[in-house]
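Presented below is the structure to which this report refers.
All protein chains but one are shown at their positions in the complex.
Naming follows writing order (A and B), and every chain is counted from residue 1.
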Amino acid sequence: MTAYACVGQPLPKADGIEKITGRTVYMHDFKLPGMLHGRIKFADRVSARIVSIDTSEAERVPGVRAVITAHNTPEVRFGFLKDNTALKKDRVRQYRDEIAAVAATTPEAAEEAVRKIRVVYEDLPAVFDPEEALGPDAPLVHEADPRGKPLEDNRLRLPWKVEAGDLEQGEAAAVHVAEGEYDVGWVTHCCMGTSGCVAVFDGRGDLTVYSNTQIPSLAKTDFQEALKAMGVRGRVRVVNAAIGGGFGSKLDTYAYEYIAILLAHRTRRPVKVEFDREEEFVATSPRQPARIRVRQGCDADGRLTFRHISMVLDNGAYTSWGATTPTVMMMPATSLYRVPNVRFEATCVYTNNTYCQAMRGYGTPQVTFAIETNLDELADKAGLDPYEMRLRNANEPGETTPQGFEVTTCGHRECLEAVAERLDWAGKRGQGEGGGRKRRGVGMACLLHVGGGAKIYKSDGCGTLIKMDDQGYVDVFSGSMDIGQGLDTVLRQIVAETLGIGTDRVNVIVGDTDVCPWDVGVHASRSTFVAGNAALGAARMIRDQILAFAEQLTEAPREILDLRDGQVVCQEDPSKNLPLEKLLYKAHFAKTGNTMFMASHFYEPDTRLLAGDFKGNYSGTYTWGCHGVEVEVDVDTGHVEIVRYVAAHDVGRAINPLLLKGQVYGAVLMGIGYALTEEMIFEQGRLRNANFRDYKILTARDAVPVETVIVETDDPAGPFGAKGIGEPGLVPTAPAIANAIYDAVGVRLHTLPMKPEVVLRALLDRDGGPGPA
Amino acid sequence: MARFAYHRPATVDEALGLLADLGPDAVPVAGATDVWVNLRSGKLAPRALVSLRAVPGLAGLDRSDDGLTLGACATHAAVEDDSWIAGRLPALHMACSQVGSRQVRNVGTVGGNLCNAAPSADAAVALLLYDAVCRVEGPGGGRDVPLDGFFLGPGRTALAPGEILTGIRVPVPRGRTVAGYHKLTRRKAMELPILGVGVRVTLDDGGAVSEARVALGVAGPTPVRCPGAEAALAGGPLTAERVEAAAETAAREARVRDSWRGQAWYRRHMIRVLIPRILLGC
Partner (left out) sequence: MDGVVVRFTVNGEAAAVRVEPDWTLLRALREGLELTGAKEGCGAGECGACTVIVDGRAVNACLFPAVEAEGAAITTIEGVAAADGSLHPLQRAFLDSGAVQCGFCTPGMVLSAKALLDRTPRPTEDEIRTALAGNLCRCTGYVQIIEAVQAAAEEMSG
């Protein structure tokens, strides 16, 4: 592959110095003159009719400037199905429902006022299990849809179904079949910076929202709709503060943002709403739980003949992106490994639990846990080494999958082989059973993820503007956003490479909808690919403009001119080399010039919107990977210790290996948390463990030295060959660990997390040990 | 957060005077790491805090042949960093080293941990093994309260209103001793124990157990000793059979409960597993 000057370099993160010295301004640090502090009164019941809301005492708290409820503000609807409102008028459906809100001069006054809001409820029946919620007698979470049409049951009208090949034929051709049910619950993002925003109206009625959203452009549209609902004729600007972690949590707008807007409008002052940690746990939307049934089979040689996946999703009380995760779960369901006959169907059900959202992997960690654990079970039935089974069914470059994905580059096999070799698969597998209290085992699992955007919205594009000043500095205005993943740095490298200048000459500006072009958002591991291609396109236009001007200046033909090391280089006559600053100065000021170099490019991947039959190529390319893990299981305590962890990914090309490894390390540890320690514990809809002591994200003492393998396949569609890698690192983590536990101690676990008591229970049940006392 | 006054007396007498004047609305604090969380959540709403941090000498460790005296304001980190304690009172060292984070251990005190009287108090379990005695000062003078009788219930201690804990005396066992504290957790740090198990046996010259202590955290309303298990260990050699019998007794004696933090069967089972692990290293 071509060697580059900037691309491929392990550059430190561009905003790192600001962060390392404590200068970065997060939403937590952001304030405006005259700013009020907003606080929300959340529901005290999980399902009830609101009989009355008495805010009189709250209004009398010194410093309080406004107390709003659904009764004294316009209705603002939001969400994927518009089934949620900023403030709830006559009904609560979950504990996080917003009943009222206060704006006050200090956070303390706002808190005191919220405590003094009196709500009278009339309890209604509630339902917490999605399958019970499907029953004929289940209480309705919503009696009517947003248009007022009565609903007869709790099932969401969503068409999540895809089918290819002939399932019955595939069943008939199968010699071995594995079937199982896999149940994965709620986990949450745990961004270290809690959510918040500041809303402010100017004198004309224009609204600015200072935000930590991952979707500046879509949030702008959402807020613009809110203004319309409020009868305000103004425009919206969304400006980002630095984001203290995203992971999908900020991929949709939340009630708190609309509440800040309503409070700012009511008080004519800037209003900040910022969650404390408990609110962050309770009132942001976690990963979508799922109850997944998998049935798949293979022929005598271990080649997959069919796969059938059906699932029930607990949607919670309102609808956000969680309900749409099946559209991405379809991808590994139909296309991870070559399976000719596939069917996938998902049912989403309203319950009185919290509603769900996007979280790193967008459904694929859930369904991959089911597929890859089940595949191990199938290999067992077929008497095959699970590694061999995977190799036999591995995806290949150039194939079109049953769902219609056009696979270009594919390093699936290389990733499998790398993991098997690094882990000493052949030497280690099957050694676990036998004596001793601590038994080791190895397991692996693979992943397929979108690596070139995901067209789940009308446009999957990103716009970029580039302007160049006359001193050789470049400003890149990208619609995308840096959420810590390193977009700022990757775009620098791409633009610097294209223009033959140092990365220190490139300034990346993101997070202001008045300045930056449209982008669908930071999700689907798309930013390096889509925003990278957008920046690359614009940079190439600048390059062309510079070279065209250089052609005039040097009278050397364009074909022999190049941009390198900050100069225009004439390959045949170095005496004609021209420092870029000189050229830029001439272009701007000399008689020949009076021009400045600017360019814009909107990159839209050549992909198909996922809808209708849900078939077609909906990503510009696909990322492949395999994770392998060696565990040690303590058979007396059920503790699982990670001994070694190998994560191999086909990333197309590593634009920045340092930051890329950071994505993998972080994702893997998040995946280990998903596998072993993390769970949101809901009892009757109430979250019990809304703090870091009881919600167990892993610590530095738990950190695992992950061995990363970077497979480069130089994707033709990617910027300099790159694919997305933001999410993949946690997609196959849980099944790899589950499979390793099986290899170590011979029990199959179908629920997450595989915490010690779960492992121990499975061992005791198998061995006829003491029952639950 | 509720409003309160914050007092920083310079002597124990001054602190006692303040507590007497302020009455039941005043809470004595040391590191305040637990109290502050409860103030913030509204679980505690005192009118005044009386901090013992400025009282000279209360933060010290006093080591002698007889044992250790911990000032009530000695931090967990002070114990963690002390190699004398690690050598002579290893279970106490293990317990203190595993509390919260280094930041919490740097401020949070062993005395405060005892006065909180949480069933999960790590140091309490370890100190029960060593027959620790609490030194209490009050309006009517000082008294010694054996730790075994210090905990009355969750959040309730033998401290009378107006009394404060000023120190903890921890005798060093005489004779060959095996002792340990196992904190059962899911993560490797930043945890409350799902179960805390402490065991100490001191052997006579003939190899028989002359003194046995078994103590548990999160196995009842307070940190507790297990007299039945201690009796099962005492008076004989430290054999696997006798240890397992003691573990079985402790598991039966334990008043473990089901909670969303951990199930009773798991806690009970782990008592059976961990006591032999501590004593026999397996």
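Rule of thumb we're sticking to: a residue touches a chain if its C-beta (ideal position, glycine included) is under 8 Å from a C-beta of that chain, and two chains touch if they have at least 3 such contacts.
Please read these numbers as outputs of a predicted model, since none were measured by experiment.
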Original post:
Any idea which of A:9, A:699 or A:751 touches the chain not displayed?
Top reply: A:699
Original post:
Of the residues listed, A:82, A:161 or A:277, which one is in contact with the missing chain?
Top reply: A:277
Subject >> Residue among A:485, A:554 or A:637 touching the omitted chain >> reply: A:485
**OP:** Go through subunit A and note every residue touching the omitted chain.
**Re:** 10, 12-13, 15-26, 28-29, 189-194, 242-247, 276-277, 483-486, 658-659, 661-662, 664-670, 691-693, 697, 699-701, 703-706
**OP:** Just the residue numbers, please: which parts of subunit B touch the chain that's not shown?
**Re:** 1-6, 8, 32-33, 36-37, 39-40, 49, 51, 53, 77, 100-104, 106-107, 188-190
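The definition used in the following text is that only the chains that are shown with their structure count from here on.
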**OP:** Calculate how many whole Å lie between the centre of subunit A and the centre of subunit B, each centre taken as the average of the chain's C-alpha atoms.
**Re:** 44
Original post:
For subunit B, which residues are in contact with subunit A within the complex?
Top reply: 1, 184, 186-192, 260-266, 268-270, 273-274, 277, 282
Original post:
Once bound in the complex, which stretches of subunit A touch subunit B?
Top reply: 108, 437, 636-637, 676-677, 681, 683, 688-689, 692-694, 696, 698-702, 755-757, 760-761, 764, 770-773
